[in-house]
Every structure is written in C-alpha cells, then in structure tokens.
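What follows is one structure encoded as structure tokens, with my remarks underneath.
Every protein chain but one is kept in place in this view of the complex.
Chain nomenclature is as follows: A, B and C, assigned in order of appearance, with residue numbering initiated at 1 for each chain independently.
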Amino acid sequence: MTAQYLSFGALALVTLWSAYKVVTARLITHAALWMALSFTSVSGIFLMLQQEFIAALQVLIYAGAITTMIIFAIMLSSIREIRVEPQEKRSIGQRIRASGLLAVVVGLVFAAFMTYVYYVSEIPKEAVPDAGLLTVRQVGATLFTRFTVPFEVASILLLLAMIGAIILTAKETE
Amino acid sequence: MEPLDIRPDLEALKAAYPAVEIAEAATGHFDIRVSLDQYLDVVKFLKDRGFNYPACITAIDWKDRLELVLQLYKLVVGSRQSPLVMVRVDGLPREGAEVPSVTPLYPGLNWHERETYDMYGIRFQGHPDLRRILLPDNWQGGHPLLKDFEDKRPRRPRLVRHRDMIVSG
Amino acid sequence: MEQTRELLINMGPQHPSTHGVLRVLVKLDGETITWAEPDIGYLHRCFEKLSESKTYTQVIPYTDRTDYLSAITNEHAFCLAVEKLMGIEVPERAEYIRVMMAELQRICSHLLGLGAMALDLGAVTGFLYAWRDREKIYSLFERITGGRMLYNYLRIGGVRNDLPEGIIGTPKDGRDKADKTIWGFINYFESYVLPEWDDLLTNNRIFQWRTQGVAPLPSEVAIAYGASGPVLRASGVKWDLRKNVPYSIYDRFEFDIPVGKENGDCFDRWVVRVEEMRQSARIVKQALQWLAENPGDYIAPKLPRVLKPPKGEVYIRYEGSRGEVGVHLVSDGSANPYKVKWRSPCFTHLQLLPVLAPGHKLADMIAIIGSIDIVLGEVDR
Partner (left out) sequence: MSLADLWAQHWFRAFVTGSLVLVFALGNFYITLWLERKESAWIQNRLGPMRAGPQGLLQVLADLFKLLQKEDIVPRNVDRILFLIAPFIAHIPALLIFLVVPFGPNMVVADYDIGIIMIAAVTSYAVIATFIAGWGSNNKYSLLGAMRGAAQMISYEVTLVMSVIGVVMMAGSLKLSDIVLAQAERGVLGWYLFPQFIGFIVYLIASLAELNRAPFDLMEAESELVAGYHTEYSGFRFAIFLLVEYVHMIAWSAIAATLFLGGWVGPTPADIPVIGPKLFGWMTGPVWDNVWGFFWFLFKTYLLIFILIWIRWTFPRVRIDQLMDLGWKFLLPVSLFNIFLTGVMKYGWNVLAESGSPLRWIFWLWR
C-alpha cells in the first residue's frame, strides 16, 4: 500500500506543480509543455486506478491532440523566437501580483472545498464492483445505445466547429 | 531557314536618328554608335523593331574614357544567323558616369547592369536596385575592371615553401 | 483579418541544396514564399580581371573554371572567339573532336544537373545513378585529355592531342565497354540510362506532383529575362544556337530541338534536359562515324607561340550546357586580351528566381533552383 501512496503522492505533486507552472511560466510555449506534463501525470493517476482506457484517452486527447493544437495556436500568433529579457527590478506589490500568489490562494481554497466535498459526500469509499471491468466494449455499447442522441449532437457540434475554423482561417481567394 | 536580314531595321534607325553611326564589324556583328542622350531612344527603337533578346551589357575601359556596350539580337523562332547588334556609347567619363538604365525595357539586363556598375562604376539612372552584385556591399576598394584599379587591401602574408624553411612575404 | 507575420529565412551560403555558395533570402508566410532575393558573389574569382593579364592561350584553363561542370564547352566558346578574331581555320578533324567532346560534356553536365535536381527533391538514388554514369564519361575524358574535370584540352586553332587509340570503339560495343570506348558509352547510355531515368523519375507520380505546374515561365517572360538554353526551350521557344546561329560545324549534324509547352514549368525543364541528352548522343554518334571513317593526325594548325590577334572586337554566342555563353573579347593588338566579358547563362537565369519563386512553397524553391540548374562558379566567375 505504501508504494501506491508514494506513487500517488508523486503523481499528484507533479500534476499540481506543473499546473502551477502552466499559470506562471514566463514563455507561453513553456506553459503549453507544462500543461502536457500535467495531463500526463493525471493519466498516470488513472493508470493507478486501473482505468487504462481512460488513461490512454487522456494521453491521446489531452497530452497529444490538445497540447499540439495549443502549440499550433501559439505558433500562428506572432511569438516565434525565444526572447531572453533581462529581469527588471520590481516592487513587492508587483512581485506578489506577478508571482501568482493569488492563483495559489484561489487554488488552495478550491482544493479545501473539494476535500470537504469529498469527505461529506455519500460516495462509497470502497471500490465499485464493476468499475475495474469498464471495458472499451461497454463504453462503445453504451455510447451507441443509451447515449446515441448526445453523441450525435456532440459530433455535429464538433463538425460545425471544424467548418467554422476552416472558414475563419482560409484565405480569401480571388 | 533563311538568314535573318536586319539591314532594313538599321536603315530605318539611320533614318530616324541621323546622328547614329552604323558599321558592320569584320567579325560579323553591327556596331551602332550613339550619343548618350540618344541612347535610350535608340534602344527603345530597336526593341520596337523586334530586337527582343537582351544578350549582355558591359563596358570597356579605354584608359581615357569608358565605353558602354549593349548587345542585342532578334530571337525569332525558325530564323537563322540572327546578327548581333552592339549599341555603343563612347566617351563616358571614367568617374561618375551616368547612363539611363535599360532594365525597364529588358528586365534580363538587371544584373548585368549591376555588374557593370560594380566593375566599372557606371551608374544606371532608373535602375530598380543598383547595388554591388559580385563584390560585397561594403566594398570600398573601387571598381576592379578599371585599368588603373589597385588592390588597396593590406597584403596577406603569403606562405612560400622554400627548401626547408617557410618564408613569409 | 490579421495576417500572420512573415518569417525571413536565410538560405545559404551553407545550405545543402543551393548548389554551391548561393545565398537566397526568402520571406515566408507559413510555408509560402512571398519574396525571394538571391545574393551572389561568394565564389567571385576575378576571372575577367585575371584574363587581362594572361596571354590568350593562358586564359583557356581559366575558362574551364567558370562553369566547372561543363569545361569543354567553355573552352570551345573561348577558342571560337579567338579564332574568329584572328581568322584561323580549324582542321576538320579537330572540329569533329571538339563537337564530340562538347556534346559528351553536355550529357555529363545535364546528368549532374538532373541528378542534383532529383537529390533536391529527395530522390537520392537518382543522384547516385547520375554520378555512376558521369564517372564513365570522366574515365573517357581522362584517357582523352588527361584531366577528369578541368581539361585544358582545346587549343586555339585545334585540340591539344588526337584521340587515343581504340577509344572510339565500334558501334557494337555494349554496356561492358561503357567506360572504355565512346561507342560503348553511347550505346549504354541510350539503351540503359535514358530508359532508367524515365522509369525512375520522369514517369514517377510523386516526381510529377512535385514538378508539374511549379514555377511556370511564359515564353515572353523567358525571352525578356534573357533566358537561354534548356530554360528557354522548356518555355516553348524553339531556339538553339547550334541550329539558329550555327557555329563550328553544327550545321553538318542532324538533331532535333526539344521544346516544352508554352508555360514551361519545372517538369518541362526536366524533360527538355533529358531529351537534349538524347539529341547529344545522336550528335556524338554522327561525329564518331565521321572520325572512324576519316583517320588523320592534322589536329592543329601551326601558329606563332605568342598569339597577337589584330585590333578588333568579337562577341561569340555559344550554346553551352546551361544556355547561351557569350564571350565578348576586345583585342588591342597585344598578346593579352584587352577585355574579356563572360556572359554566363546561370548569372542571367538566377535573375528569374525572384520572379518564379513567390507564391510557391519553400520546397518548390529547391525544385526551381534545381530546374534552372545553376553553377555558382559561372554565376560568380
């Protein structure tokens, strides 16, 4: 059990630390890469819960696709080179604002709230018997029977988003 | 394929610009000597008469003056022995010569004019981008194809193998 | 909508596919070129200034080094200029040897040009095939001239030495004699190499994707920009100085002028070069027949040791491997040329780059440079 706690602790720390760095990283590209690390460690937590499918999806969609998309968005904006700027002296007030202290405070409050919710909630702490057996087949079957309409609606929404993106980015041709 | 005859064109040129001297050289081309102020008009006239191919433009340093030489000919598909004409502007000063550019007429002469500027120092008025081309942009040593050009750069030590010792000099 | 910022890229002078030390400044919008500007002069060796201090014969080896991939044609152009100035008759046998060498050199040069273009497009194998066949020509040239790349073989009035014995071979020589006899090479070249190029690249779908429709050059633009040689012919202008302004003895040979379509693209330039190699092989065959039928040893007239051409001027237009080589020679009656101007086709063609490149992708830039087949030695002289 200790090994599990240790690895969970490590993963959680990495997740939180990288999430913090996403907010405070000076370069936006670094922020994107920290985000990828954060997603990856979240998928590690899923793996610890023996949910390989969800872990794989987490990596595939978030660490892979979303991060790359964000990177593309960054590259399409004007940041192209690494800028090494000299550190300028700032007053304490500026430093507090710049260091993201507020973000930390808000994060801590949020974490406390979530912990409270976790403890008072009625969710059974024992593992749900079928949770470990959530297979791809079940997911697929549920998706295409019980949730057909939401699934299709989501698909159409994504399709619309794709078409919109193409229209926005396509250059006007004479 | 019939040999291409450009004599009518040259006669028309003579008629339009009587000051132009036309002579056939022993080596087969035609020399058209024009004055500087008629140069552009003559080239325009020739282009209108079908001299569509810009072969080259260069200059000759005659030690007391510069001469600009523009080589053109008619590129007519199916023709034969299209003679070359050399439009020559003699008597340009060796320093600070200024000549109207023919690049707007023959875009292919763009770099050749730049090279002529680079090598002889002839400035082409109306050239879109008159910069040095073969020599570096910051070259200060003059125009190398002038006959009195001297390389003013410091001599680099030259390593000469001399039996068993190396002499620099 | 707001446009993204353009990216300025400096291609070269150290870049794998600029064929030497060419520097091209390119502005990119994404991957599309919006502006291109070649910057040359990195290989300038003062050929023209240097020639003014040499005798006429001494200039010949320097002409080799202008377009170092097509040395014989340069020597030929220069010798023609001096001969015209002095009115020297060249022995017939020497003329045939010159033409044969020049056409072999043209094959050799086109092979490298095509191979380098293939390499730029990512087909490494095509490049190495080109080198393999060039090597055979070089072996032949080494036996004839003693040099492999820079020959100093032509002399004013003739050639330095006759062909060595047995190098002509017989029309039956096959592939096994490709690097031993000229007939062997030509037979090997026609029956094996040219079909191989067609199979490997010309008819390759990906190759056609990459070249067809890339950088079309309308024929009027080509003429206005002074394009010549394969680049001009690829734009549909049937103009070959060997036919239209015949020099040497080219009017005695039968060959065709391959042309591309009206708006010649990179693919047309490629096809025209492949076809030109075929025509050059035809000329070589005719020259070989003549040489085999007319043995002799009169290959150069007796000339004074120091040539002093009369005062005068000459401009020679010569169909080099890459286009019109112009030699403008001014003589003041002394032993040294008063002025030598080398009108190089590559120099003129490189001006086309800013015209052709914009609107195409960065990868097309490489195809364009490859298709106009520049040699920086000649651009910078």
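Methods note: contacts are C-beta pairs under 8 Å (C-beta built on N, C-alpha and C of every residue); 3 or more make two chains touch, one makes a residue touch a chain.
It should be emphasised that the depicted structure is a prediction, and the values quoted were computed from it without experimental measurement.
J.: Which chains here touch the chain that is missing from view?
T.: Across the whole assembly, the hidden chain touches A, C.
J.: Have a look at C:87, C:122, C:146 or C:296 and name the one touching the chain we're not showing.
T.: C:122
J.: Of C:78, C:96 or C:207, which residue touches the hidden chain?
T.: Considering the complete complex, C:207 is the one touching the chain left out.
J.: Considering the entire assembly, which residues of chain C contact the chain that has been omitted?
T.: 7, 9, 15-17, 28, 31, 118-126, 128-129, 132, 200-201, 204, 206-207, 209-210, 361-366
J.: In the whole complex, what residues of chain A lie against the chain that is missing from view?
T.: Residues 27, 29-30, 33, 36, 52-53, 55-57, 59-60, 63-65, 67-68, 71-72, 75, 80-82, 84, 135-136 of chain A touch the chain absent from view.
In this section, only the chains that are shown with their structure count from here on.
J.: So, comparing C-alpha centroids, which chain is the farthest one from chain A?
T.: B
J.: Specify the chain pair with the maximum number of C-beta contact pairs.
T.: Ranked by C-beta contact count, first place goes to B-C.
J.: If you average the Cα atoms of chain A and of chain B to get two centres, how far apart are those centres in Å?
T.: About 68 Å, centre to centre.
J.: So what's the Cα centroid distance for chain B and chain C, whole Å?
T.: Each chain's C-alpha centroid was found; their separation is 24 Å.
J.: Note which residues of chain C are touching chain B in the complex, please.
T.: 40-41, 44, 46, 48-49, 84-85, 223-227, 237-239, 243-246, 312-315, 317, 324, 326, 328, 330, 338-339, 341, 343, 347-348, 350-351, 380-381
J.: Could you please specify the touching residues of chain B with respect to chain C in the complex?
T.: Interface residues on chain B, with respect to chain C: 1, 25-29, 52-56, 58, 60-61, 69, 71, 73, 75, 77-82, 84, 86, 106-112, 115, 119, 132-136, 144-145, 149.
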